[in-house]
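Mind looking over this structure? Questions follow.
With one protein chain withheld, the remaining protein chains of the complex are depicted in position.
On to chain A.
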């Protein structure tokens, strides 16, 4: 396998060049459901930003807006003309295509202006599958793989788009803890190697601390940015390490305050779990 690449990333102090910038973005659904209220946020090139919030904070709405799947009601989103890839909580692979063909389709759309041969695309797909440790599985159908493997195929497909920005909407939410830990390591490695800018939505505080350069905490109904936590712990971090746990509990406390703000005065018992949205 490839040589370990554990050296620290170069400091980004030499230039905060944003890859994605949201400027006072609001989103209203229907007549008066305000999902996002004047959210401003930027993700620098090569930065890993985690969006964290309880239910109803408009995390997914935000990603959909950045991805161009939906339009903001007000405000501006600038993706600097960069290519955008996205991963969902479900793998969203096409069941009628083999694993390899799913990736080849992404390659084909990407290169529609510059023609590539089928053979080239197949070889490239195989390389991408090797990156996510699925080298021998190209000929399988998605349903023949486990959930974690499918999510890795989805990651390979996103990488096939050769994107500058990777949006991830709770991509590991449905996986068991062990698989998730491994995928964190994988994602971190790929992010470093490819210098991606990542906007990662999660409701899992430890996951956010484990992965992010910065954790952005959103309030609920409407979603606004309430606080940002820069995470300076050295990488690679471990989800079960003391520092991660400590930082996570600080953020959880802040998140809980936000959730309690929504609790009706008398009836509800105090301290309802915030982490699980």
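The rule is short, and it goes like this: a contact is a pair of C-beta atoms (placed from the backbone, for glycine too) under 8 Å apart; a residue touches a chain by one contact, two chains touch by 3 or more; residues count from 1.
Throughout what follows, contacts and distances are computed from a predicted model.
Novice: Given that one chain of this complex has been left out, which of "PhnB protein", "Cytochrome c domain-containing protein", "ABC transporter permease" or "RagB/SusD family nutrient uptake outer membrane protein" is its protein name according to UniProt?
Specialist: "ABC transporter permease"
Novice: Among A:86, A:128, A:155 or A:198, choose the residue that contacts the chain missing from this document, as touch is defined above.
Specialist: Answering carefully, the residue with contact to the hidden chain is A:86.
Novice: Which is it among A:49, A:65 or A:106 that touches the chain not included here?
Specialist: Considering all chains, including the one not shown, the answer is A:106.
Novice: Among A:149, A:231 or A:247, single out the residue that touches the unshown chain.
Specialist: A:149
Novice: Where does chain A touch the missing chain, residue by residue?
Specialist: So the residues of chain A touching the unseen chain are 1-4, 6, 67-69, 84-86, 88, 90, 92-97, 105-106, 109-110, 133-134, 141-149, 157, 161, 178-179, 182, 185-186, 189.
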